[in-house]
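Every protein chain but one is kept in place in this view of the complex.
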Amino acid sequence: MLARSPQRRSPGPLARAFDRFLLNRAAVAGVGIALPMLLLILSYPLWWAFQPNDIDLLAMNSGPTAKHWFGTDGVGRDVFARVLEGGRISLLVAVASTTLSAIIGFLFGAISALAGRWADAVSMRFVDLVMTLPPVIFLLVLASIAGTGIWPTVLVISLLSWPLLARMIRSRLLELRERDFVMAARGMGAGIGHLLFRHGLPNSIDILVVYATLQIANAILLEAGLSFLGLGIAPPAASWGNMLNAARSTAVLEQYPWQWLFPGTALILAVLAINFIGDGLRDAFDPRAELN
Amino acid sequence: MSAPLLSVRDLSKHYTSRGTRLNILQGISFDIGKGEVVGLVGESGSGKTTIGRSVLRLVEPSSGSVRFDGTELTTLSASALRRQRPRMQYIFQDPFASLSPRMTIGEILTEGLKIQGIGCVGDRLDRALSALAQVDLPAEAINRYAHEFSGGQRQRIGIARALTLSPEFIVADEPVSALDVSIQAQVINLLRDLQQRLGLTMLFISHDLAVVEYICDRVIVLYLGRTMEIAPSADLYARPQHPYTRALLSAIPSPDPDARRDRQILKGDIPSPANPPSGCVFRTRCPSALEACAGAVPQLREVAPGHFKACIRDDLD
Amino acid sequence: MEQTAEPVLDIRGLRTIFRVRGGEITAVNDIDLSIAAGETLALVGESGSGKSVTSLSVMRLLTRGIGAIAAGSIRLTTRGGAAQDLVGLDEESMRRIRGDDIGMVFQEPMSSLNPVFTIGDQIAEPLRVHRGADRKKAMDAAVALLESVGIPDARRRAGQYPHELSGGMRQRATIAMALACDPALLIADEPTTALDVTIQAQILDLLLKLQRERGMAMLFVTHNLGVVAEIAHRVAVMYAGRIVEEGPVGEVFRNPKHPYTMGLLASMPRLGDAARMKQAGEKLAAIPGMVPSLMNMPSGCAFSPRCTFAIDACRAVVPGLEQVNPQHRSRCIRWQEI
Amino acid sequence: ALVASGVATEAQAATLSGGFDVGPGGFQGNFNPLAATAGFTWLSIYYEPLVTYDETLQKVVGALASSYEVSPDQMTYTFKLADAKWHDGKPFTAKDAKFTIGLAMNVKSGSVLAARLKGISSVEAPDDHTVVIKLSAPSSSLLDTMTKVMMLPEHALSSIPADQLAKNTWWSTAPIGTGPFKFTKYVSDQYVELAANTDYRGGKPALERVINRYFANPAAAIAALRSGEIQFTYVDSNDVPTFKDNKDFKVIEGDSFVVNYLGFNHDSPLWKDVRVRKAVMHAINRDAIIQSLYGGAAKPANCAYVAEQLIPPDIDTYAYDPEKAKQLLTDAGWDQINGAKPITLLTYYTTPLATNVLAAVQAMLAQVGINIVPRAVDAPTYNSIVLNATPDIAQFQMVYAGLQNGPDAGSINVGLNEKQIPPAGPNVARVRMPDLTKALDSALAEPDSAKRNTAYQDVCKVMNTNLPWATLWVANRYGIVSTKVKDFVWTPAPGGGPYQADPQKWSIAE
Partner (left out) sequence: MLRYSLRRLIMGMGMLVALSMLIFLLLRLTPGDPIDAYIDPNLPMSPSDLADLRRSLGLDQPLPVQYLGWLQQAVTGNLGYSIKRLDQPVLGLVLSRIGPTVLLMGTALVFAIVVGIACGVIGAVRRNSLADLSLSVAALAGISSPAFLSALLGLYLFSVRLHWMPSGGMLTPGEAFSVGDLLHHLILPAALLSVAQAALIMRYMRASLLEVLNQDYVRTARAKGVREFWVITKHALRNALLPIVTLIGSTVGLAIGGAIFIESVFNWPGMGLLLVDAVQTRDYPVIMGATLVIGTCVIVVNLLTDITYAVVDPRIKVG
């Protein structure tokens, strides 16, 4: 197999994954969509004339114009500003919940894999239990406990999402635990902390990265779904989900399509782009790709 | 001989898989003297790796005792065990699996020092470099990743890693099996050099009797987790006593085109450890098996000075 | 060894390439080989030297879109006596040949059996595909084949799944499968490498016996010189995609005419040698350095960087295969001096 | 199998399908009138009370009682019963009425009316056609409550112990009433079907069947309405414009009898100063909101009432004046009281309209320096927070809510009377204003209905001056009915009625 000559310097595993990622056209397209969106979302207050919560009862339900690119909503707020603000909130929720669930999931999975049979049995039964309940139902119940708003939504989404990661991490670490290089570290006296952070974490980085991207996409969808059911981000704060909630009204659905078309498109586009990126990352990190 | 460095007594290991008990090792006893190289041979699944790892407590033995330089390892606390760790190291079979793909060679080589808290960053690097030099690899390897090296080079890195902690005792688990012949010879020579230069004590695991003969002072022959024969190399190869050892020796294909071709071929397969045969575990494939072999488990007996076998028959040859 | 006029397999100038990122690699270059009926040719060489690629080229089973035969011819003479060049053959005709005129045994007996079908089904399949046998007939034939490869209680075994068999038995089953249609050529790609010595001995014995009985030609791929000595009539040594030496086993082993072959033979630990070497303080004669990467081949003779005999001329051009004697050839310009 | 919906409706020309339980007046899945807090539009198609409101909800008229009398001391009510038959053919008698009122007064039966009927000291049936109710103290709201007591057949229910009654399946499988339609079947969470009661004393119904379909939300009902599957439903007011100019549909508009307000939590230190409360009133441009968001379909409220007869002539209209608001706040020292710190505004309104209204209110209040943060929760969460005897003030310094202000003007009492502060009653804003309590008490105790309006004007006056709430408006509510349906009567009454809808007269054009 690979008998590459040691004379030629070749990049580390992450750099190689990154190279492979760049070869994936869909993934690059995903970046091409996501990056400008991110820029717009982050920078709009600097250059856009309207604030997301500025109401103008005289300019209610106006269609797209040169002044209001995406038109205005039922109280005359600028839809463009709200779509971007909604993006901010959606992303904030998604990133925060993903981070939180990634931490919980990783630690849970790692502990159950490395901290002995009892910890494993108990924590996995717990994961089973959480997973027995269909996610949306759990979400409904959790959301009605936690209430609405950004942080409760973050909490709800993270609490819901970690078990999957915990399982993936656990099985990766169980496998890793038997790998020779980990055995070697144990043979040199490594404790659980060393194993976890020097071996577990770097060797789960692919899982984490892929999980994180796909989970961000997922969290955006969950947030939208929750807000749609009135359990996520409460109006008047903008979120893609609660903007779409407006389309429940036939009047809005039919007569003011810009009020839901734009957030809807933004939502689908963002999720799609992130999914593309996630897919690209998954392929890039695929251990089999290393063989080529 | 003075007191042995390693003394294994009645070592047993079993796994429980889906409710059935697998007896992987039973009643393994042997000693290794200081500076001695003992070979452990047997077919796949005979428990060689399990012995090697149990001895270092990388797997927990089910019962039995392992004394290392007078210290009982099996009952040692985690922290006490950690302090013993640098004295005994392991070399792995698979040069691809045994090096972390996410660490540079430098990180791999200093990992043990770091775990043990030995030296400062600079010292560790120095020791890593000297280990690299010992295995004939260039110093610039230190910043590369394992995937940039060939199998033979990786195996050298694996050996270097074991050396960084200056161990007295090394378990080498089939260190050359995964390598091509031409590379295999390089690594064998290296290991032998190092062993002699550093006065290492070694448990050398292999399924290749030819390799074992070349590097070991004494050989233990294993079959289905039981010791069949233990003897000094010269004696074993010249006068194998156990039918299994003989069969094993005869099964090795010789590259000499003029060699005898009337090999003795064992029938059938190795039984499963889930239901091993009664009595002598080898009897189902043994060309010389008697009815009595099904009875008691044969004990190791000394048939010549330092030469032990676990076979009830003395009338062979 | 009696040579029939028409060899069963005759490979001329075979070159196989792979498209990889960053260009093309030539995995196998300028291979000439021929195997007669009843003859066993062993292909030896280190890992990556192109042994498997050669055998897959014959089967035309290179990964589509990645590997391709770039040049050369592969002539196969079937039992019927018809000869054809496999290189230009259309896929359908090629399919008819696979499993019928050429049988193949792979290295890993576990992974090359389909886990969800019974052994019997899988052995019967070539018969059903090529002979149009009905289920029952094919199954009976499969049981007979299992018996002929020495599996006891064949009828019961035929109804079992691969995972229920031991490694040795699985390999016997794959041999039975390859032999189902009584092929003119059997390609065995390291069929014993994954097995224990005692089982390897069984399988080698079996192959020897079967080949003798059936008079087929056999291309036997291995990296173990001991195995070569056991089973083959002739041996071809490969290095970095090329054959460096070829000839009758006895002659090549006794009298190697290529430094690489010599090195290989010398670096092999031999039973019974150790005591002598220990006393003499000798070391195993290792070949220094390592196999060059196909992406980054040295100029001239590929072995020259590791060769103690190498001179400047070696690095200039790739040496041709030179005739040592009518049956023995070596790709070394200095073979006479060795 | 694409059945064109037009064909489908013609095939069942004599059937009227509707979403009778859509919207705030409905109570899908409830079949038990004793447990009904809403849903009377539908229930009163097959059950009947003794008395009911007229179509305009102005006065209480007889239903199963052909007439009624109230004694001058307001303590004795005598009902004369009409000649009516249960759907099973048995006659309806005073004993049934007595039985029903007994059940309604019994908490064990799961009756939600029990508390409101506490004032009844006795119910008598001197003969088959007379029922006499005696009170222990005069109450102007008894008749209002009696409109919600649907008569139940003693012969079918007397054998069931009161505490098992609510759990009995009779309600959704074989209920019998006296109304113009008879219960035929209930398909779980899909629809309820009624068939014409040909023996109805008010005449044979024109329709053969009435079907009440269940919808998870008004949008689904509208979809069904537009696809021709149903002919009637309630709609949210912002959906009305879709139907305004559509000749296939008629828009029915009516007073919601619910006043919307911003309730100041009087336990919170923020609102102690009346100038702050006034500032809130002046800061909100109610006219603009009504014009734009309600499409004009609401009346600004300067106290709990908008009905002319209840408004004294000289009340403050709190015109939109942000400058004045700012001034008032400065005067009150708002910066010291709260400043720009966010103030939670709790609400149970989650409709798109309410969402927009709150967005507007938030923006308007922000302009004068009051930073409110709306928090919309579902009704149970809201109730559990505000009805708590010891609430966390931070959770609701303010509510955006509504309260029934009619047809009985006294309904407002529970939300403003000091005696109704939780746990005693639902005065969720914790209004402690002796003037107001006094005004309310005297209005409620006023036996003379002529003088009662004046009494309520006093209430209005006190509210207008003291601002226990920032009253906003009374919105209209809407129903949409297909123009094929004739003689259809529907009123967006609180809780769905009951009122005189005369379902036997409804018909549908071919």
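Each chain gets a letter, A, B, C and D, in the order it is written, and its residues are counted from 1.
The rule is simple: a residue touches a chain if its C-beta (ideal position, glycine included) is under 8 Å from a C-beta of that chain, and two chains touch if they have at least 3 such contacts.
For clarity, every value in this text was computed on a predicted model and none was experimentally measured.
S.K.: From the listed residues D:S227, D:N246 or D:T483, report the one that touches the chain absent from this view.
M.R.: Only one listed residue reaches the unshown chain, and that is D:S227.
S.K.: Considering the complete complex, identify which of C:R12, C:R75 or C:R95 is in touch with the unshown chain.
M.R.: The single option touching the absent chain is C:R95.
S.K.: Which residue from C:T16, C:S112 or C:Q200 sits in contact with the chain not drawn here?
M.R.: C:S112
S.K.: In the full complex, which residues of subunit D touch the absent chain?
M.R.: 1-5, 8, 12, 15, 17, 24, 29-32, 35, 37-38, 107-108, 110, 112, 114-115, 163, 166-172, 187-191, 193, 209, 211, 213-217, 220, 223-224, 226-229, 258, 348, 377-387, 389, 401-404, 411, 414-415, 420, 422-426, 428, 494-495
S.K.: To test your reading of the contact rule: which positions on subunit A touch the chain that is missing from view?
M.R.: Contact residues on subunit A toward the absent chain are 26, 125, 128-129, 131-137, 139-142, 144-145, 147, 217, 221, 224-225, 228-229, 244, 247-248, 250, 253-254, 264, 267-268, 271-272, 275-276, 279.
S.K.: Just checking the interface: what residues of subunit C touch the absent partner chain?
M.R.: 59, 61, 95-100, 103-104, 106, 108, 111-117, 125-126, 129-130, 161, 163, 174, 177-178
Convention: only the chains that are shown with their structure count from here on.
S.K.: Treat touching chains as neighbours and tell me the shortest step distance from subunit A to subunit B.
M.R.: Graph distance in the chain contact network comes out at 1.
S.K.: With chain centres set to the mean of the C-alpha atoms, which chain is at the far end from subunit D?
M.R.: Between subunit D and every other chain, the largest centroid distance is to C.
S.K.: I'd like the most central chain, judged by C-alpha centroids against the all-protein C-alpha centroid.
M.R.: Chain nearest the overall C-alpha centroid, as shown: A.
S.K.: Would you indicate which pair of chains has the most C-beta pairs in contact?
M.R.: Per-pair contact counts point to B-C as the maximum.
S.K.: Could you give the separation in Å between the centres of subunit B and subunit D, each centre being the mean of its C-alpha atoms?
M.R.: It comes to 86 Å between the two C-alpha centres.
S.K.: Where the centres are mean C-alpha positions, what is the separation of subunit A from subunit D, in Å?
M.R.: Computed value for the inter-centroid distance: 44 Å.
S.K.: Two or more other chains in contact with one residue: find those residues in subunit A.
M.R.: 1, 3-4, in rising order.
S.K.: If a residue has to touch 2 or more other chains to count, which residues of subunit C qualify?
M.R.: Residues 47, 290-291 of subunit C each touch two or more of the other chains.
S.K.: Mind listing the subunit C positions that touch subunit B in their complex?
M.R.: 46-47, 166-169, 196-202, 204-205, 223-230, 249-250, 253-254, 263-265, 267-275, 277, 283-288, 290-291
S.K.: Write out the stretch or stretches of subunit D touching subunit A in their complex.
M.R.: Touching subunit A from subunit D are residues 217, 219, 222-223, 226, 236, 238-239, 241-242, 285, 288-289, 291-293, 350, 352-353, 355-356, 358-360, 362-363, 374-378, 381.
S.K.: Write out the stretch or stretches of subunit B touching subunit C in their complex.
M.R.: Subunit B residues touching subunit C: 43-44, 150-153, 180-186, 188-189, 192, 207-211, 213-214, 233-234, 237-238, 247-259, 261, 263, 265-266, 269-270, 285.
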